[in-house]
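Removed from the display is one protein chain of the complex; every other protein chain stays in position.
In this document, chain identifiers A and B correspond to the written order of the chains, with residue numbering beginning at 1 in each.
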Amino acid sequence: MHLILFIVFAGLCLAGALNLLLQKHPINSALSLVVVMTSLAVLYLLLGAEFLAAAQIIVYAGAIMVLFTFVIMLLNAGREERTLGSKAAVALGFPAVAAILAVIATVILKAQDLGSVSLSDGITSTEELSRVLFHELLLPFEVTSVLILIAILGAVSLARKGHGDQEAGK
Amino acid sequence: MIPLSWYLLLSATLFCLGIVGFLVRRNLITIFMSIELMLNGVNLSFVTFAHQWHLVKGQIFVFFVMVVAAAEAAVGLAIIIAIFRARATLAVDRIDLMKL
Partner (left out) sequence: MTIWWFVLWSILKVLVVTVVLLTAVAYTVLLERKVVGRIQNRWGPSRVGPFGLLQPLVDGAKLFLKEDIVPTSVYKPLYLLAPVLALGCALISIAVVPFGNPEVAPQGFRIFQISDVNIGLLVVLGITSIGVYGIALAGWSSNNKYSLMGSLRSSAQLISYELALGLSLVGVVMLAGSLNLRVIVESQAAHGLLSWNIFGGFQFVAFFIYLMAAYAETNRAPFDLPEAESELTAGYHTEYSSMKFATFFMAEYANMITVSCVATLMFFGGWTSPLGNLIGPFQNQIINAILPIFWFVLKVFFFLFLYIWVRGTLPRFRYDQLMNFGWRYLLPLAILNIVGTSLWLALKQ
């Protein structure tokens, strides 16, 4: 059962990621990224990270990617054009990435004491998660909330129309 | 029973596909999405290691990564909108000047 679920959703993940690279239109890429994220949420569930699976769906698929599609729709971004830069990137990039992947894969496969996972492993409860988050890691949590606030302010001031337009508007 | 190394291999592959997208694609938004893909690949390995060591903190790290990704998406997309207003294009090769 676990094997079937893993193969299906890992396959969906990889297919989505490949589709992201191959599609010409940004909106298709965005949707394949949504597929990747939702199938990752299922993989988190298989690893017993229940709350993270929900957060993955709500935050990534439901908020961040909606923002992406919203911007793509707003800008009506069309197909992209091939240029010289991308050819050089292809020529140099593919071997380099293949090398990185090979290195990481060797390290992972050589690792000795990696465990295994099964459906009966039990689930990390939300209570456990929040106890660590709000007791031991309270300061980082508060700092990230400040980060979010700064990001909101930055986004608002960046996306607002230029100063000239604004004064004309007033 | 599935060995954890399969999850790690999947996460490495996702990360590398993200790098490929970052290098090959020429559209600003697609490049940005490739970065999100890389972050997701890394998140998967965090959750896998959290399972390996039975530690909750690995999962909490993913939580923080999500928060940062949300902040990054908000600011990044705002920058993209600002660039599109100024240049009317999203091709990165055409956005190579500091001035208009």
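Rule of thumb we're sticking to: a residue touches a chain if its C-beta (ideal position, glycine included) is under 8 Å from a C-beta of that chain, and two chains touch if they have at least 3 such contacts.
Please read all numbers here as calculations on a predicted model, not as lab measurements.
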Query = Since one chain is left out of the picture, which of the remaining chains does it touch in the full complex?
reply = A
Touching the absent chain when the full complex is considered, from A:L5, A:L18 or A:A54 = A:A54
Note = Filtering A:I7, A:L22 or A:V66 for touch with the omitted chain leaves A:V66
Message = Contact with the hidden chain only, please: which subunit A residues?
response = 1, 27, 31, 34, 38, 50-51, 54-55, 57-58, 61-63, 66-67, 69-70, 73-74, 123, 125-126
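Criterion: only the chains that are shown with their structure count from here on.
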Request  = Could you pull out which subunit B residues touch subunit A in their complex?
outcome  = 1-10, 12-21, 23-27, 29-30, 32-34, 36-37, 40, 43-44, 47-48, 50-52, 56-57, 59-60, 62-64, 66-75, 77-82, 84-85, 90-93
Query = How about subunit A: which of its residues touch subunit B in the complex?
reply = 2-3, 6, 10, 13-14, 17-18, 20-21, 26, 29-30, 33, 36-37, 40, 43-44, 46-49, 51-52, 55-56, 59-60, 63-64, 67-68, 71-72, 74-75, 77, 80-86, 89-90, 92-94, 97, 100-101, 104-105, 108-109, 111, 114-118, 121, 124, 128-129, 132-133, 137, 140, 144, 147-148, 150-152, 154-156, 158-159, 161-162
